[in-house]
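One structure is given here, and the rest of the page talks about it.
Every protein chain except one is present and positioned as in the full complex.
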Amino acid sequence: MGRRETSGDAAEAMTASQTPWVILALAVFVICAVALGLTVGAFPVTLDGAARALGRVWSGAGPQAPDERVLLSIRGPRVVAGLVVGAALAAAGVVYQGLFRNPLVSPDVLGVTAGAGLGAVLGIFLSLPVLLIQTFAFAGGLATVAIVYFIAVAVQGRDPTLVLVLGGVVVGALAGAIISLMKILADPYDQLPAITFWLLGSLASVRGSDLATVLPVVVAGLVPLVLLRWRINVLSLGDEEAKALGLDAVRLRTIVIAAATLITASVVAITGVIGWVGLVIPHISRMLVGPNFERLLPTAMLMGAGYLVLVDTLARSLGRIEVPIGILTAMVGAPFFLWLLWRGRHGWSS
Amino acid sequence: MPRIDRRRLIAGVSAIALWPRPAQAQRLMTDSAGRTVTLPSSIQRIFAAGGPAAVVVYALRPDAMVGWPRALRDEERPFIAPAQRDLPEVGLLTGRGDTANVEIVLKMKPDLILDFGSVRPTFASLADSVQQRTGISYALVDGRFEATATSMRLLGKMLEVPERGEALARFTEDLFKRLDAALAAVPEQKRPRVYLARGPDGLETGLRGSINTEIIERAGGRNVADAQDQRRGIANVSPEQLLLWNPDAIITWDRNFHAMVTAAPAPAWQSLEAVQQKRVYLAPTAPFGWIDRPPSINRLIGLAWLSNLFHGDRFAFDIRHEARSFYKLFYHVDVGDSDLETLIAWADGKPPGMPPKR
Partner (left out) sequence: MTLATHDLAFGYPERPVGRHVSLAVTAGDVMCLLGPNGCGKTTLFKTMLGLLAPQGGRVTVDGTDLRGLSRADIARRIAYVPQAQGVVFPYTALDLVLMARVTHRGAFAAPTREDRMVALSALADLKIADLAHRDVTRLSGGQRQLVLIARAIAQAAPLIVMDEPTASLDFGNQVVVLREIRALAARGAGIVLSTHDPDHAFAIANRVALMHDGAVIAAGPPSEIMTAELLETIYGVAVHPEVLSTGQTVCVPAMT
């Protein structure tokens, strides 16, 4: 049999053994991003201050000095939120890309972001307090995916994943249209700016209590995904092969979608719409460690976590006024992605 | 007595009878953007292009209003004169949301479309475009605080109510004069640093110099939200930045935010001076906002209220008396006792039930 040695093949052969180094490098990256995130910001905080604040957390005492207060009440939750949201979105994105066997898929594909956006916009429109707005967003995200899922079950098409994607596109577009309608009906001096900013996404208003609520939900969604990594590989071969190899493809897909939706809806509820993380980070991870989910999922989660913390630090330190993070994730992610493509390292079959 | 020449009489009468008269007496006036506007002699119907204009038309010519940009909420109705309470909702024409179908505007058959606010070239050209499309005269009047008196007089003339315009202008001038006299002795550094909290989480604000926050400087405060670049308008801030600014006072009209920050302040707010000193002020919004929403002449009562909050020792403000007379002068209502109590309680941080019902 012939052997076609190209540089790409040699690179592929290296990937498997490179993985532990990649994971290590990413862990270091995350730690650096966290350190940067904790020390950079409008309020002057040093590493010493960060250490002191950590000490207070350890001892259980409250913050004593102003910089400790900033770290524990404001910057700390924000950095943790960046880690959680980044990891969650990247995980959801990478799983969906495998599930739908499509590189253009992001966590929004089934409409969860549009649905969450609709819920939040409704909450803002009705002048509800923040907690209710978040609850509406979460419920909206879940409801939208449920609707798409039931549409897919009802249609019973030959290709279930295609029906899901199309259903998601349609329902997501519908939700988007209703959002636009609400924007027009909203008070331009009062609600419209709030709606606009929510849709641009921000980690600024994430509180410790928000995290305390969302973290268990995200973990509840991530755990099955991490445990089922190997089987998700098989699922990515397509329904027929997956079934032939012994998997209940329909049930597995349902579980994966439910988990990914839970993750995405809960983070979107507290931060608004942050795009690009769920699309680009999976790609870059795949380029680094290949498509095998056993390696890919942890890699994507680490990369997403560090990336979002980094970008958020940038968003709040570029000036006095925050740059909405959704804008930055696109502006930072897109050129990097283009550069990787140009270098020729495809994470996809060509 | 000289004999009246019958021929001359007939000629004279015919001349008078047949003399070509203009179909309808028209006036030409110049609006604040320098545009020449053709006005019919008698204006019976006015379409307000946006929220600010609606307040102005209601104040000057309530009889000529064809509708409100947005339907009144239940809690706003008691503060609007009965005749105008049930006017239809006609949508906005300019501003950030353009909902008034031009056809609806045409159906309303207004004699004049009025806009009150920015007179920058963008809006002037928008005015020209709408005027061309509809054939209805469109007047653009300056809505900045400083221009209020001038604009009131201009509008008084334009809308054929010069006495009302004069009254409103005089009220404004008196207020500004009283205020300036009180603030004359207060140097810049002694003026309180103020943050305007918008949105349910309070992290949205208006930058210094924006129309949403000019009331702060006018009332003798200093807006902390200074982007230090050319930007005006609305922006989001991070809680850290807020901590750094540490404003002396916080003003808002969002009831949810106010409830949160006074009853159970989130960590980001707890350490702020203004929160700890309980200097978080909630502005009423019935029938229109006292400090914004919309940014129009409704802010004048809020201006007096804020000036007293910021400089109580120099600027007196008897809320009971001032609210009553302002609402009578501008909004044509005699505020009942219980409604007045509602307003006073609201301005004291106890608003009527939330969320507001439409």
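First chain written, first letter: the chains are A and B, and each begins at residue 1.
Assume a contact is a pair of C-beta atoms (placed from the backbone, for glycine too) under 8 Å apart; a residue touches a chain by one contact, two chains touch by 3 or more.
Since the model is a prediction, treat every value here as computed from it, not as a measurement.
Participant: Please work out which displayed chains the absent chain touches and list them by label.
Facilitator: A
Participant: For the chain that's not shown, point to the residue among A:Arg69, A:Lys183, A:Arg207 or A:Arg231 touching it.
Facilitator: From the options A:Arg69, A:Lys183, A:Arg207 or A:Arg231, the contact with the absent chain belongs to A:Arg231.
Participant: Thinking of the whole complex, not just what is shown, which of A:Ala65, A:Ala244, A:Leu318 or A:Met331 touches the missing chain?
Facilitator: Of all options in A:Ala65, A:Ala244, A:Leu318 or A:Met331, contact with the hidden chain holds for A:Ala244.
Participant: Against the chain that's been left off, what residues of chain A make contact? List them.
Facilitator: Against the left-out chain, chain A lists 1-4, 6, 8-9, 12-13, 16, 98, 101, 227-231, 233-234, 236-238, 240-241, 243-249, 290-292, 294, 346-350.
Keep this in mind: only the chains that are shown with their structure count from here on.
Participant: Which residues, counting only chain A, touch chain B once they are in their complex?
Facilitator: Against chain B, chain A makes touches at 41-43, 66, 69-70, 72-75, 124, 126-130, 133, 183-190, 192-194, 197, 202, 204-205, 207-209, 316, 319-322, 324.
Participant: Inside the complex, what are the residues of chain B that reach chain A?
Facilitator: 51, 70, 92, 95-97, 99, 198-201, 203-204, 207, 212, 225-229, 231, 234-241, 243-244, 254-256, 259-260, 266-268, 270-271, 289, 292-295, 354-356
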